[in-house]
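Here is chain A:
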Amino acid sequence: MRIDASGLHYRQLNQQIKAAVAEGETEFELVNVCGHRYLGSGIDQPVNIRVEGIPGNDLGAFMSGPRIRCSGNAQDGIGNTMDDGLVVIPGHAGDVMGYSMRGGCIYVRGNAGYRIGIHMKSYLDKEPVVIIGGRVRDFCGEYLAGGKLIVLGLDQPAGEPLVGKYCATGMHGGTMYVRGEVDPALLRPGVSATEIGDDDRQVLRDLLAPYCAEFSLPLDEIVGGLFVRITPHTARPYGQLYAY
Partner candidate 1 sequence: MPLTTVHPQFIIKRDMDLCIQCGVCTRQCSYDAQKIDPEDGRVSSDPRTCVGCQRCVTLCPTGALVVTERELHGRSHPNWSLQVQRAIHRQAESGGMLLTGMGTDKNYRIYWDNLVLNASQVTNPSIDPLREPMELRTFLGAKPERVEFDDEGNPVSQAGPLLTLDTPIMFSAMSYGSISFNACYSLARAAKNAGTYFNTGEGGLHRDLYEYADHAIVQVASGRFGVTPQYLDAAAAVEIKIGQGAKPGIGGHLPGEKVSAEISATRMIPEGSDAISPAPHHDIYSIEDLKQLIYALKEATNYSKPVSVKIAAVNYVVPIAVGAVRAGADIVAMDGTRGGSGATPTVIRDNVGIPIEFALAAVDSRLRQEGIRHQASLVVAGGFRNSADIAKAIALGADAVYIGTSALIALGCHMCQSCYTGKCTWGICTQDPYLTKRLNPEIGTRSLTNLLRAWSLEIKEMLGGMGMNSIDSLRGNREMLRGIGLTTEELEILEVAPVGR
Partner candidate 2 sequence: MSEHTYDYVILGNSTAAIAAMEAIREKDAQGSMAIVSDQMAHCYCSPLITYVLCGKVPEERLNYRPRDVYRQLQVTTYLGRAATRLDPAAHTVTLADGVELRYGKLLLATGGTPIVPDLPGVDLQGVFTFTRYEDMARVREFINSHKVRQAVVVGAGMIGVKVAEAFATLGLETTVVELRDRVLALALDETGSEMAEQALEDHRVRVITSSAVTSLGGSNGLVQSVTLDSGSRLPAQVVVMAVGVRPNIKLAQQAGLGVNRGVLVDDHLRTSDPYIYAAGDVAEAYDPLTGEPRPLAIWPAAYLQGEIAGRNMAGTDVTYEGSIAMNSIQVCGLPTISVGLVEPPGRAEVLEYRSADGKSYRRMFLVNDRIVGAVFVGDVDRAGIITGLIRSQMDVSSFKEKLIQRDLGLLSLPKQYRKHIVMGPGIEV
Partner candidate 3 sequence: MKRVYAKEEVCIGCRLCEIYCIFQHSGHHTLVKAFLDQENLPEPAVRVEEDGAMSFALQCRHCDDAPCVAACIAGAMTRDPHTGAIKHDEERCVGCWSCVMVCPFGAIRMDNEKGKVGSKCDLCEGKGIPACVAHCPNEALIYE
């Protein structure tokens, strides 16, 4: 189903999509999207949504199932509290992506902004995966409680840090992988950055295979690079703050 979004308010657009999903439609092509918010929200079916244009904020918020593929950049709040599904962004992504995400995948080919993957958490078979092709800014992985956050550092100028300041602040679960050096000064206390082992590389291979397929990237070359793994020392980062 093809929907021309121009002239439609996001609420009308989403209603059309939801109505069609209820009718059993599984393939959507949205054209002339320009700032339409909440695409994919409130849909619990694994439908495919192709977005031409620039989607609005909270793309895939509270989403549970749809597979959204964008044509270029996307804005803030992608995958907010997302439960399941896929978001693919060939360009760059804005701030606050994957906030409190519990499941599904977000693939960004370019860079992503500030506060990526805050408080992502995993539970039982649900494990959120966020993969950023380029770099991220400050507060990446803050309060990370579960899931995998991968920064590949592709196409970056030499010497540019791949993560911003205050990386992994309050992290108490999950794993971050950064393909390249991470200046320890950018990390908050309570986490450690170590070189990866063979197990990690296998994990990365499994996670990156669909990512590379999505963007036609050379999997072996990317997996073969230098990776640093960031993990928390404890699941209880704030034990000493209070007088009991």
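Picked so that all candidates are chains of the complex that A comes from, given by their letters.
One rule holds in what follows: a residue touches a chain if its C-beta (ideal position, glycine included) is under 8 Å from a C-beta of that chain, and two chains touch if they have at least 3 such contacts; residues count from 1.
As the structure is a prediction and not an experimental result, all values here were calculated from the model.
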Please state which of the candidates 1, 2 or 3 is in contact with chain A in this complex. 1
Can you list the chain A residues touching candidate 1 in their complex? 11, 14, 18, 37-38, 41-42, 44, 57-58, 61-62, 64, 76-77, 80-81, 83, 96, 99-100, 102, 115, 118-119, 121-124, 126, 142-143, 145-146, 170, 172-173, 235-244
